[in-house]
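Worksheet: one structure, shown below.
Of the protein chains in this complex, one is absent; all others appear in place.
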Amino acid sequence: MNANIPPRLTMRGVRKTFGPVVALDNVDLTVARGEVLGLLGGNGAGKTTLMNVLFGLYKADAGSIELDGRPLAIPSPRAAIDHGIGMVHQHFLQVNDFTVLENIVLGADLPNRPTMRTGEAEARLRALSQQFGLDVDPHAPLGDLPMGVRQRVEILKALYRRADILVLDEPTAVLTPQEVDELLAIMRRLADDGRAIIFISHKLHEVMAVADTIAVMRDGRMVGTVAPADTNPAALSRMMVGRDVLLTTAKDAATPGPVKLDVRGLTVHDDRALPAVRELSLQVRAGEIVGIAGVEGNGQRELEEALGGLRPVAGGRIMLGAQDVTNASPRAVFNAGLGHVPSDRYKTALLRDFSIADNLVLETVDRPPFTRRGLLRRQAIAANAVELIKRFDVRTRSPRTQVAKLSGGNAQKVVLARALSHNPDVLLVAQPTRGVDIGAIEYIHRELVARRDAGMAILLISTELDEILNLSDRIIVLHAGEVMGEAPAGAAAVDVERLGLMMAGTRQTELDAAHG
Amino acid sequence: MGEAAVSGPVSSPPGRAADRDGAWRRGLRTLFAPLVGALVGLGIGAVLIWLAGANPLEAYRAMLDGALGGRRQIVETLLKIGPLLIMGLGLTVAFRCQVWNIGGEGQYFMGALGAVLVGLWLQETASAWVVIPLMLAAGLLGGALWAGVAAWLKLRFGISEIISTIMLNFIAEYFVLFLARLPLKDPESFLPQSMQLVGPARMPTIYNRVHIGVLIALLLVPLIYVLLWRTPLGFKIRAIGSSQTVANYAGMNVVFGVAFALMFSGALAGLTGAIEVSALHSRLKDGISGGYGFTGILVALLGRLHPVGVLLAAVFFGILTVGVQSMHSIYGLPIALAQVLQGVIVLCVLVADVLARRWWRDA
Partner (left out) sequence: MSELQQVLTTTFVVGLFAAGMRLAIPIFLAALGEIITERGGVLNLGLEGIMLVGAFGGFAVAFYAQEALPAGAQWLAPWLGLAAGAAAGMVMGLLMAVLAVTLQTDQVIAGIMLVVLGTGVTTYFYRQWFGSLTARVESLPPVPIPVLADIPVLGPIFFQHDLMTYLSLAILLAGWYFLFRTTWGLNLRAAGELPAAADTSGVSVSAVRYAAVLIGAALTGLGGAVLTVAQLGIFSEGITAGRGWIAVALVIFANWRPGPAFAGAFLFGLATALQFRIQALNIPSLPYELLLMLPYVLTILALLVNSGASQAPAALGKPYVKE
């Protein structure tokens, strides 16, 4: 590479704060044409924030951005697009009601504005699809497309705007392992065509497989840049976490007791009234953690909501201990002994403008000791909060603090503290560590294992395979709402490749047949 | 504390420093917005008065004189504060639950109707001790049932209460006017108005013309406070208002909560109608609502959905409403000036509140 040609993109000394929180601290980043830069980092390391600065969504407090050696300002997404920066967001920003083509031309300069004669646009789109092997139907309504295709649309959208710096933010989270391989190949092709690619991920092996250079972030700082050949997964994870141990919670073998949660032939529909969970059966025993593995969007949310009494059951039966809770109300499910830590804690589980103390009694506010003779007892509510805050290590100044002011990890501790304070027979936890910092992740994992050891039946739904492997005593793989198969015991015994194939939709029985 | 060292800069709770003296800052903010809003609103009013050719300062003095300048004026103002207060308190409960009851007018009419039916039925035979409580109960019931129609439409069919309550306003008003013109018509009168409430069906007074309706309004202030902040039902109503999804997840009966909030505010609107018809109008006829259903919305918002705030807002609006009549008779300013001022002031308060919140957060 010629040292005289400036790199396509250079970011220097970028700093960004949100109130007192330093999200980015003096971050440098460089990527050249034809290069795939892997940007590694754990949750909250600052990767997405850095890219939002690049894309003009955030204004940096300090630092500069240079394109081809020329410094410039990027005040808005519009400016970023005009400078050739394209972004594939983690959660696709696509309008379901629009067609593929409409989504792609949204905001782009069409030949004959303002009328929408899209012939030329369509021709260009088809040419791009062909060139990079990104096959899509321009006139398909977007809402009906599978995740893999929707991601292609997002990439095509950037290419359509002639982006030659392409940022992909955690693009593999919604893909099966096989789809991931295809995506990595596409990224390589785009780079070989002269584009600069920034691939954001927290998955080591994916970054190792495709990146020319790997940059690692932690706690808002850039901690190092290495070539894949000069490093290994263990060294990278040390850089990411800042120490050796990586999310392995020490635990003894489980001693399962009687069945506490018994689901038989469960069918649940999604918001469009299509089956999202089909004929699903599973049992969870006292004293074991059963993990549900699967790629996001394969019925996890519907399963979780049906178990929690938040979504009607179309067929089958749910037994909590001896009680039938099929289509029971959330209240009845709660009374029957289910604790529910939902996947979207702010939308489902917490009143953001209420205090921590009030949030901790949501289910039980009308019972003693919180209500006596029809009136609330403030002292009892406060005392309950003080105790739980202490026991669950919630970092806050006061129980009267609004939940909205807590960090993701502390908010999750409030939800967990509340669920566990009722000492449920069965605990349903979904995505317990999403958006949670590493310190809190370790705490939450230890707490779950401790409860298992104390005899609680725990059903863990997570799209983080590492989390499932780390915590589960048994693993059930979900694909398109169906159970593909089951894998026993701790991380060492699990064949990850087999899990991957099941997550992609191959049944365990088929795998065994192929093997035998 | 070493907290930042453990969980990193990203996870330390934001706004810790700003939180420390949060109490007095919050206090200042609660006062800041209404004060600025009222000042700006009265300033805009001054411009309107000046444009109309009067001296704003003199006109405002006339307003204060007209509302508070003597016993008769103060009594008149108290009589206005009563209905504004009851209406505003009821809507406070609804708005706290994010239920937008715009149907105070219709519920007022139905409450007045209930009271008049009971009054006409019993006033010849029973004493005030029987008639008045029954009339008030009929008012509560009439308003609650009429709001119940909107609750049913909302909870059973998903029809926005905003639209249904507005439509029910018109329907109730025409229904009551029809009854006043035909079946309940006073045969002695040439006007389309119902027979008159007399004797035991008229609201007893405590002092001068101040009647027990005003007393009821004042007693409701602590009662609503206790309901919203000291009972589990109030907790649930506020929780549902904060997020129906979360309330449902937590096992609260969202359908009951929404229906209760809507019907409770309807009941108080009906009570207002019952009191006003018994104390003031004495019959069903055109124009008995006085627009309290709409002004009550402003009172609740200006009072920031807190009973004490609503009391202050009702007093302020009572002074405005009565005082503007003096401005009208002395300077010929349209009575509707009160309406304009009320709207502008509440608007300014809302804007000042948003701006204050932004500045305080950034500071």
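Which chain is which? They are A and B, in the order written, and residues in each are numbered from 1.
Here, contacts are C-beta pairs under 8 Å (C-beta built on N, C-alpha and C of every residue); 3 or more make two chains touch, one makes a residue touch a chain.
Here the structure is a predicted model, which is why all the values come from computation and not from measurement.
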Per the touch definition above, residue among B:93, B:216 or B:301 touching the missing chain:
B:301
Among B:164, B:272, B:289 or B:325, which residue is in touch with the absent chain?
B:164
Touch with the missing chain holds, among A:107, A:369 or A:488, for A:107
Among B:28, B:182 or B:215, which residue is in touch with the absent chain?
B:182
Contact residues on subunit A toward the hidden chain run 55, 57-58, 76-78, 81-82, 87, 89, 93-98, 102-103, 105-108, 110, 113-116, 157
In the full complex, which residues of subunit B touch the absent chain?
48, 52, 100, 102, 153, 157-160, 162-164, 166-168, 170-171, 174-175, 177-178, 181-182, 294, 297-298, 301, 334-337, 339-340, 342-344, 346-347, 350-351, 354-355
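Following the convention adopted for this analysis, only the chains that are shown with their structure count from here on.
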Averaged over CA atoms, how far is the centre of subunit A from the centre of subunit B? Could you give it in whole Å?
46
Which part of subunit A faces subunit B closely enough to touch in the complex?
18-23, 25, 44-46, 219-220, 308, 310, 329-331, 334, 340, 342, 347-354, 358, 362-363, 365-366, 370-371, 374-376, 395-397, 401, 405-410, 437-440
With touch defined as at the start, can you tell me which subunit B residues reach subunit A in the complex?
3, 6-20, 226, 229-232, 235-236, 238-239, 242-243, 245-253
